[in-house]
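Written below as structure tokens is the structure these notes are about.
The complex appears here without one of its protein chains, the remainder shown in place.
The first chain written gets the first letter, and so on, giving A, B, C, D and E; residue counts start at 1 in each chain.
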Amino acid sequence: MFNAPHPLTYLDAIHAFLKEDWGTQDWTTLSVPDRPMTATVVAKADLVLAGLPMAAEVLRAVDPALEVHLLPRDGDHLAPGRGVLRVVGSCRSILMAERVMLNLLQRLSGTATLTRAFVDAVAGTGARILDTRKTTPGLKLLEKYAVRCGGGVNHRLTLGDGVLLKENHIAAAGGIPEAVAGARRTAPNLLRIEVEVETLEQLAQCFTLADVDGVLLDNMGVEMMREAVAMRQAAGSRIFLEASGNLTLDRARAVAETGVDFLSVGALTHSAPAADMSLRLS
Amino acid sequence: MFNAPHPLTYLDAIHAFLKEDWGTQDWTTLSVPDRPMTATVVAKADLVLAGLPMAAEVLRAVDPALEVHLLPRDGDHLAPGRGVLRVVGSCRSILMAERVMLNLLQRLSGTATLTRAFVDAVAGTGARILDTRKTTPGLKLLEKYAVRCGGGVNHRLTLGDGVLLKENHIAAAGGIPEAVAGARRTAPNLLRIEVEVETLEQLAQCFTLADVDGVLLDNMGVEMMREAVAMRQAAGSRIFLEASGNLTLDRARAVAETGVDFLSVGALTHSAPAADMSLRLS
Amino acid sequence: MFNAPHPLTYLDAIHAFLKEDWGTQDWTTLSVPDRPMTATVVAKADLVLAGLPMAAEVLRAVDPALEVHLLPRDGDHLAPGRGVLRVVGSCRSILMAERVMLNLLQRLSGTATLTRAFVDAVAGTGARILDTRKTTPGLKLLEKYAVRCGGGVNHRLTLGDGVLLKENHIAAAGGIPEAVAGARRTAPNLLRIEVEVETLEQLAQCFTLADVDGVLLDNMGVEMMREAVAMRQAAGSRIFLEASGNLTLDRARAVAETGVDFLSVGALTHSAPAADMSLRLS
Amino acid sequence: MFNAPHPLTYLDAIHAFLKEDWGTQDWTTLSVPDRPMTATVVAKADLVLAGLPMAAEVLRAVDPALEVHLLPRDGDHLAPGRGVLRVVGSCRSILMAERVMLNLLQRLSGTATLTRAFVDAVAGTGARILDTRKTTPGLKLLEKYAVRCGGGVNHRLTLGDGVLLKENHIAAAGGIPEAVAGARRTAPNLLRIEVEVETLEQLAQCFTLADVDGVLLDNMGVEMMREAVAMRQAAGSRIFLEASGNLTLDRARAVAETGVDFLSVGALTHSAPAADMSLRLS
Amino acid sequence: MFNAPHPLTYLDAIHAFLKEDWGTQDWTTLSVPDRPMTATVVAKADLVLAGLPMAAEVLRAVDPALEVHLLPRDGDHLAPGRGVLRVVGSCRSILMAERVMLNLLQRLSGTATLTRAFVDAVAGTGARILDTRKTTPGLKLLEKYAVRCGGGVNHRLTLGDGVLLKENHIAAAGGIPEAVAGARRTAPNLLRIEVEVETLEQLAQCFTLADVDGVLLDNMGVEMMREAVAMRQAAGSRIFLEASGNLTLDRARAVAETGVDFLSVGALTHSAPAADMSLRLS
Partner (left out) sequence: MFNAPHPLTYLDAIHAFLKEDWGTQDWTTLSVPDRPMTATVVAKADLVLAGLPMAAEVLRAVDPALEVHLLPRDGDHLAPGRGVLRVVGSCRSILMAERVMLNLLQRLSGTATLTRAFVDAVAGTGARILDTRKTTPGLKLLEKYAVRCGGGVNHRLTLGDGVLLKENHIAAAGGIPEAVAGARRTAPNLLRIEVEVETLEQLAQCFTLADVDGVLLDNMGVEMMREAVAMRQAAGSRIFLEASGNLTLDRARAVAETGVDFLSVGALTHSAPAADMSLRLS
């Protein structure tokens, strides 16, 4: 429903995560007798769930004989005490999978939960919440998915799937028109071009350029953003406007009410606290 | 100084991170002319630095011709505005390295900064701050290093370098003595054995077992922990005591003052917000 | 100049190609004494060059002590007999690198040469030559680069950097408007949407949809394409038009003269014959 | 029947090809609802089939629940319109597998088809068609298999499974006898030795050397090759003769009729156009 | 029972071993018709078995349809002629798996067999047999397992799971007390510290240091070791004593009878001859 990545794109990573966690062997678990066990991952706080398919793949990688029951679905809002998944099978297998499974679930749900908070904060304004490239190295595809589970929209996933001309690029090209022309010549045909601006003069310049698809308003105040939206209307432009920089939860609604189309929030992926969960014996 | 991991252990990861960030090609950067550039990574908030050797390897991986000057050292406390590293060379190379370099530096410094806050909170009590296995999948060695940069001590890095008998292991073994005996039989000779306890009765039992090297006091109140410390003294035991569970910055000093040896804090690696930094043209 | 991929994105592949070619050991070369040697890669037919940086990386991977002189540049048109690169050093190293280096150079130059033929065929019409996803498995980034060396423009490189709604997608969505709306909801914000149409009725429908950025005219005759261009003008639309299907060199100019913006040619990457080159002792 | 490579030797490559084609995610396919679908790969031109087991592995890698029916067998000659394989299952899975599956099938069948054309051209002469090491980097094992499907015979697959002393080796060794002696000393015991010659004098020299197993006649005219065959008969030699260089389809029969044992044709793998196929909804 | 490593930790290695053995294709096996076959791996000498799960994974990797019957269990002592495993299925699959399966079984059983000989030699003395880090590169986890199958105990598996201060470390630190203090500061909390000593003076020093958990007696004579044990008793120390250096089977019992806790034997993994086995048609 939120377009989870294909397992082929993250299964090698899951294997690597397990080996990273195990080191050589799990001496603790190997020192106790194996026996059947039923365990449940439980939410210990309010959270928006993300990562169930990945959690299931972790369990399958450790032991394909484990029986796994996914209780809710990614994107669901869970109250404390709600079960997330139940697993039945070898106690050793479950204990060897536990930490990596929880580390993934908690991190992805942390991102989904924070995203939902932003989405709720701007509800009704028409603005949407975007992520950034400030993702955890190695987890980009999964975190981008977690943002979608939280109701957010993905900005470009890589440098290859979109053009965003920032201050440095514009300086190197010698100006916005030159940078935009260069980008249109260089980028594959199905990529849009977005330009980062710091002043309304720069914004006005963008409205005159046919190849600009969107503008990132960098670190502007609310008043200035409102003016930017008004300028767009006056220009009859279809360019989308993205607010960026210093977008805290407190400030999000005011920004959204200026009429911008998107708020992009780096914190969704670089600073979301882990959602609290634990594995309980049932 | 903080025993950074050998580059061989993370260089493949850095290559993967760059490719993950680039996707196919960086069309934006490729659309502007290349030229020499000097840029500086700058702290934008108070932080404890971690990740400089990794940042330098990111730059080298993108372009060995870049000239890199590391300004402070990992473990240093930086005020906002302080430079972190300066890089001179091809503008294209720097822009292609920027995001991955910052993502690593900000994440690792975030962990070091939070660790330092805990270390400072317990200063003078003799207690030390431990991390946990709640690390970011794929970044364990680097995050463990960041904890050291912040003044913390590493708990086991993997399941292979220490025995920690938790509730589930003890239940499966049929009791603490059985679990400890099994672990001593199973684990390689140079590994210590730690037992998680939830009651003082369990703790008392541990004092009677020669093979117990440490005890994790799980989610106990401050009063109970003080009693645990007193019991150890009465027993003349050398077992170390580790407080664990719900250890917020607010509560840390009170816990440390009970006389426990260690406080283990999952948040160091699972919920530290990124330290704020950016790349500025000099 | 044609934005060659960063070596980090293909160096592992080059190592794999060499090992694939060597098998265990190059017994033939090992059976002769090593000695200094100068050799030149020479064009044996008219061709447009592509692959020089990759050829140089092959030589460096085999022996960093080899001295390599690149004679012309990628994108240059070479007459038979022209030198491509000269290499000086260990005869064993050169012989062990020869076949992989030539296989890459000949294949990439083959694509560049065929691309240039199409570009020349449509010269002056304003139409540009696009490639497709019909690339050699494992060589996509390099072949896309070869297309650029030949003067072509890249269509999307992967399924992740552009939306192209084909017949099957439209059928599954229940119609063009539904498919386009779904794609706009699903795809990251910086991706354009292109729609494949087989009739002019479908094309007319596209002109009414704000989120359609381009239309692929599938297997249409020249007359029908001319009409499509006229319809666009009448509609005052900025949508780009791409001709696709059965575009031979013979037919290319007539298609281009209809006024379409792009001709996409699968043969550039799936059926270009290798450009003829060989390694000669100088 | 044609000794397809073991899947273990190419499964990692198939996974890499899929990831290369997908980039991040297949936004187009993810934007339409999933539903059951039946599709058939159909030949659109006369062709000799190669690659069915690989195509089946592509489908299995994307979705093990897909039901795959292989209709003909590799090595079969198909007329336009003939079905190649039918697949039933998730529409999304099929669309995500389509391009890589077709790219492999078309490329391998292209090689098999061209090989068969050469085999047919020399039918009845006793000569056989050999491939070369001029294969696509990364696809050697599969292309060598395609040559077998077309009725050809594999020359050495790697530098490790045969000795072929060329002009440069002979020069470095100081003559044919020296080169052959060195090779016999160096190469593992189960490898044969072939010598490339450009003159009949060199050929005569080979007949005197017990360790020469075969001779490659490099770029000789038909008349000269006929003489070479006569010389062999006169010498009572069992050495095999391989014609090489500039062997077009037009010229193949005349060359074969000289009595040489093999014709080696680089074009089989470096310049075969893709066989035309497409995926149709049934 | 002997805590075999999880297949995830060695399955990639098994795939690599098979490809290493196959090279390109197994032409010999491919040249004979396939047919059902039953074969048995048979012990041809007295041996202690190790490697059955790995052997089964080799067979499964080559052909999941093979039916595999494990006859005894790892750790069992087998007389010549005893069956080890029986496999039923495709003759081609079995022949392609044979060599790698036997190479692993014979090598691991060789280590288990030699370990058992040492264990038997010291039976009744209370001493136990330790391995070392002198393992075969690439096979460490499997060889450590083989040692356990033979009744031995693992010393540290890697440099990360234990501290062993040797002569060079002590010299660099400036003495045993300095080295031990540094190690305790540096190593994670659950690792023990062992010190290598060459004299009884050094040993005496170790008894005074609270952080020393064990002592390696390097290359001492039996008399000296007996004295070391007496000194430990006199000191009332719980430090374990490990004899190391030049421990042949002949000498093992005398060493064990000195009262040391462990004998560490590099030969278990660096010089154990392969256990003799072969594959027989049943």
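Methods note: a residue touches a chain if its C-beta (ideal position, glycine included) is under 8 Å from a C-beta of that chain, and two chains touch if they have at least 3 such contacts.
Computed from a predicted model, the values in this text were never measured in an experiment.
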Visible chains that the absent chain touches, using the contact criterion stated earlier | A, B, C, D, E
Taking the entire complex into account, which one of E:61, E:85, E:121 or E:139 touches the absent chain?
-> E:139
Which of C:4, C:18 or C:187 sits in contact with the chain that's absent?
-> C:18
Residue among E:173, E:204, E:231 or E:254 touching the omitted chain = E:173
Where D:23, D:89, D:162 or D:266 are the choices, the one touching the absent chain is D:162
Provide the residue numbers of subunit C that touch the chain removed from this figure.
-> 15, 18-19, 22-25, 30, 61-62, 96
Over the whole complex, note the residues of subunit D touching the chain we left out.
-> 3, 130, 153-158, 160-164, 186, 188-194, 210, 213-214, 238, 240, 262
So which bits of subunit A touch the chain we can't see?
-> 23-24
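Here is the rule we use: only the chains that are shown with their structure count from here on.
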Copies subunit D and subunit A - interface residue numbers shared by over half, same or different = different
Between subunit C and subunit D, centroid-to-centroid distance (C-alpha), Å = 23
Could you give the separation in Å between the centres of subunit D and subunit E, each centre being the mean of its C-alpha atoms?
-> 46
Contacts with two or more other chains occur in subunit E at residues 3, 23-24, 157-158, 160-161
Please categorise the chain-chain contact pattern as a line, ring, star, complete graph or other.
-> complete
